[in-house]
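Complex shown without one protein chain; remaining protein chains in place.
In this document, chain identifiers A, B and C correspond to the written order of the chains, with residue numbering beginning at 1 in each.
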Amino acid sequence: MTTRESSFGASRVPVAVLGATGAVGQAFVRLLASHPWFELVEVAASERSAGKPYAEAVTWIGDDPIPPAIAGLTVQLSSPAHIRSPVVFSALDAAAAGEAEPAFAKSDRIVLTNARNFRMEPDVPLVIAEVNPDHLDILATQRKQRGWPGAIVANGNCAVIVAAMALAPVQQRYGVRRVFISTMQAVSGAGYPGVASMDILGNVIPYIKDEEPKVEAELCKFLGLRESDHIQHAAMVVSAHTSRVPVQHGHTVVMSVEMTRRADAAEVEAHLGNWRGAPEACRLPSSPERPLAVFKEPDRPQPRRDVDLGKGMTVSVGRVRRDTLFDVRLVAMGHNIIRGAAGASVLNAELMASTGRIPKP
Amino acid sequence: MTTRESSFGASRVPVAVLGATGAVGQAFVRLLASHPWFELVEVAASERSAGKPYAEAVTWIGDDPIPPAIAGLTVQLSSPAHIRSPVVFSALDAAAAGEAEPAFAKSDRIVLTNARNFRMEPDVPLVIAEVNPDHLDILATQRKQRGWPGAIVANGNCAVIVAAMALAPVQQRYGVRRVFISTMQAVSGAGYPGVASMDILGNVIPYIKDEEPKVEAELCKFLGLRESDHIQHAAMVVSAHTSRVPVQHGHTVVMSVEMTRRADAAEVEAHLGNWRGAPEACRLPSSPERPLAVFKEPDRPQPRRDVDLGKGMTVSVGRVRRDTLFDVRLVAMGHNIIRGAAGASVLNAELMASTGRIPKP
Amino acid sequence: MTTRESSFGASRVPVAVLGATGAVGQAFVRLLASHPWFELVEVAASERSAGKPYAEAVTWIGDDPIPPAIAGLTVQLSSPAHIRSPVVFSALDAAAAGEAEPAFAKSDRIVLTNARNFRMEPDVPLVIAEVNPDHLDILATQRKQRGWPGAIVANGNCAVIVAAMALAPVQQRYGVRRVFISTMQAVSGAGYPGVASMDILGNVIPYIKDEEPKVEAELCKFLGLRESDHIQHAAMVVSAHTSRVPVQHGHTVVMSVEMTRRADAAEVEAHLGNWRGAPEACRLPSSPERPLAVFKEPDRPQPRRDVDLGKGMTVSVGRVRRDTLFDVRLVAMGHNIIRGAAGASVLNAELMASTGRIPKP
Partner (left out) sequence: MTTRESSFGASRVPVAVLGATGAVGQAFVRLLASHPWFELVEVAASERSAGKPYAEAVTWIGDDPIPPAIAGLTVQLSSPAHIRSPVVFSALDAAAAGEAEPAFAKSDRIVLTNARNFRMEPDVPLVIAEVNPDHLDILATQRKQRGWPGAIVANGNCAVIVAAMALAPVQQRYGVRRVFISTMQAVSGAGYPGVASMDILGNVIPYIKDEEPKVEAELCKFLGLRESDHIQHAAMVVSAHTSRVPVQHGHTVVMSVEMTRRADAAEVEAHLGNWRGAPEACRLPSSPERPLAVFKEPDRPQPRRDVDLGKGMTVSVGRVRRDTLFDVRLVAMGHNIIRGAAGASVLNAELMASTGRIPKP
């Protein structure tokens, strides 16, 4: 705790949430409502909501009440003219993010975004704090090339983050050459109202629009190397099948992995169990005790049972075993809204704050 | 209809169902209750049920009533001493099948079994009527080697059958070298009561006991070549991940396939759409109009929507597309209880009857 | 069949469906696509859809394909200026029905509507064909009072229809004084996309907006008496609790009933089992073999198992037993989209045709 509190003094950095009424926006509100470093002082949404108190504008889908300090905030428009905070968390949908986020960066704000628009831009860091914190260094290039005093930092697609967390230790020690991925994704990944109950009750939809190319591309960027002015994508080939299942929260991902350097499943499992992620990502306010939890039980992880591990920030891994085709296969599962979206962005912000990239107030 | 009726005269072959009270046993009862060629005259189960009327011994899980002609049959013990029918359909569990099924074969009965015990025996044909009807020819070897006047003919694991139906046309035209499989399997695949609702409601269980080795082995036998006295397993490598999802009926299987001879996805899709299966399996009483249905919609097939196609005997295929890693990837889905179990055995029996392997009464 | 076919000659009455793209609209399309008496020649919807081929305008939620004859119809606007058919089935939502339906009636069309707007108007018959076919007689009053050459005939709320079918025989023989009702309603009752999966997966929502007053009022009208120029509502008091449950189709309704004339549960159960409904509603094209099916099994009816009885037109009743508080209690269940909506309207139209209220072409 000492570490955490010492990062900032008594006062906190004022922050805003853009797209605060959607499913991920609400998760941001929940995570930031009583954050030790950040003070959520502004919420923004579309014209339809602007001007209303947050509690009135939002269809709150959480089980807990709306945080009282936020409920009364007047919803602003998602543009830099209406938002004063130096740090903004963006849960905007792609249609709005494309214009709004650069405007904020141009206007000297740090944008931590969950939107997909800029993830694959060469000068935009796509970061999981425990996996590739050094990718933040390309912000220098971003600023130089774009002339922004501010910045855009992206987290990734919710299914990719789960996969990347489980593969990062493998990539770091053995190298990953080829990966087969098949996902079983929770309905909350599609936002709210999102998937119609008539479509998914007692059913599987073996298709999520535009998801597979995202998984295949983003994974290579997450696991890539930072060069002086760009990210060298990992030279791995990824094949992703993505499906929707009737689960509330928690994306389950099964993978077969071909490694550059051979190792048996037991060794890989032990390595995953020992992995702690980048040191700079440990002991931040949102850091889970362990980024990965490795299960020995043959039938775990399971989304309904394990999704809340580490307050939703731990990715659970199980069934690490020999593959008949590649080297090892395994199951990974993580909370798509927390670890795969809002929590990932908040952790990135904490990483930026603790490394001096977000100035103290 | 003319074709079908001409195979047999006015009278039908008397048949029995072993393990008639379980989920697959009940499916056999439903499929055979008014069969044009077979007359279900005996039902057998364990000692606990023997002696009771079927309607009393069974916990009927169907939505329809128990077929009236069967409801009153007295349940027999599952041994050749208690069963007179020359043809028996076995839904016995593995613990009972190992002893009972050879006893029936020894006692001059044709056993069509859904049990796993003998599937991988070199002299036991593992048959999908549309895929490898010629494998029945190794019954000659079986009879010679084992000295049985009768025979055992197996159908396969319910998930494998779905995969094998979709892969058979690919294997036949292009050759299959490597397959990555990830399944999302319905709860009815675990029998009744089977999966506890507390385990699967809103959840995924990424593990089915003993399932993956079965998928990997049986697929190679289904797609193998009949040699004079044995089956030459297909020289493909299969990696299977098997998961349970909260779906009632219908196993969904996603696959990435590496082919010996390259072809693009559109060509493979057209080939799958044109495939009709082995001619001798067409126009049997249980033959679906088409063994495969190929969907163009991006989000199909789906188990709840498509499982009953062809009265549960059609396997639905969709999303045939280029794979980033192998050649093509696709989704296949089929009814695990009908096409993947009882219906498959009944179709095998019809094939045997129409090819003279089951004598007319 | 003779009866049915004799009602009309070789040609059929041209009909239209208003609001044809929604969930109930699609059910109308399915039921009318190959109807022996009616020919579906026009589909109408909102401005957003008008001008497009039906197959393009609709998000088809059925498991079956769009009927080919309808797929290519150009969607019209839902106004009498754009629709020529003398009979229109309305699945319009309340916002549109209020204006459109009277316009059609004014324009000499018979409107069979599923909308709630006019159900409780004293001169609008609210009809279940088997229950209160004589209520159609107040159309004379409707025409006189409103000066419409056409007419509006309503079916009721989907939950009420299930309850009314089960209570009608009780009311007819014993009189009903008080009824407690608690419903467990399927998600399809809320249309498509309707209930968000995030709201209902593994959950109960003990509230359906505006539903309870509808149940309480409409039930008294359904079971009321036709007087010369109005419907005398039944003098019963109804208390309804309505809840949404994660079920696809089929509303389950539990009821406790106080009767004017006492009878024990066995007698009431027998009476329900013998009830066939009004003779004029039998043997119409959409009439189920039996309007009520009475189950003796203690745990039936169940929506997933019994919803399709009578092609969705049969209401299932079970657990008829003594009540501790009133006289008898029971469970009723029926298909909310078929018996509770589109099928009810189609049956009403058949009743009107067979009784000369819809002229032959």
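Everything below uses one rule, namely that a contact is a pair of C-beta atoms (placed from the backbone, for glycine too) under 8 Å apart; a residue touches a chain by one contact, two chains touch by 3 or more.
These numbers come from a predicted model, not from an experiment.
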item: Chains still shown that are in contact with the chain withheld from the display; value: A, B, C
item: Among B:L18, B:L32 or B:V187, the residue in touch with the chain that has been omitted; value: B:V187
item: Contacting the left-out chain in the complete assembly, out of C:T74, C:S107 or C:N203; value: C:N203
item: Contact with the hidden chain (one of A:D123, A:E258 or A:D306); value: A:D306
item: Absent-chain contact - pick from C:D137, C:E280, C:D308 or C:D323; value: C:D323
item: Residues of subunit C (touch criterion as defined above) contacting the omitted chain; value: 178, 180, 182, 184, 201-207, 209, 216, 237-241, 243, 245-248, 252, 254, 256, 298-299, 301-305, 318-319, 323-326, 329, 331, 333
item: Missing-partner contacts on subunit A, residue numbers; value: 63, 201-202, 248, 304-306, 308
item: Subunit B residues that touch the omitted chain in the full complex; value: 23, 61, 187-188, 192-202, 246-248
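As a convention for this text, only the chains that are shown with their structure count from here on.
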item: Homomeric contact subunit A-subunit C: same or different residue positions, threshold half; value: same
item: Chains linked by the largest number of contacting C-beta pairs; value: A-B
item: Gap in Å, rounded to a whole number, between the CA centres of subunit B and subunit A; value: 43
item: Separation of mean Cα positions, subunit C and subunit B [Å, integer]; value: 41
item: Distance between chain centroids, defined by C-alpha means - subunit A, subunit C (Å); value: 48
item: Subunit A, residues touching no fewer than two other chains; value: 201-202, 246-248
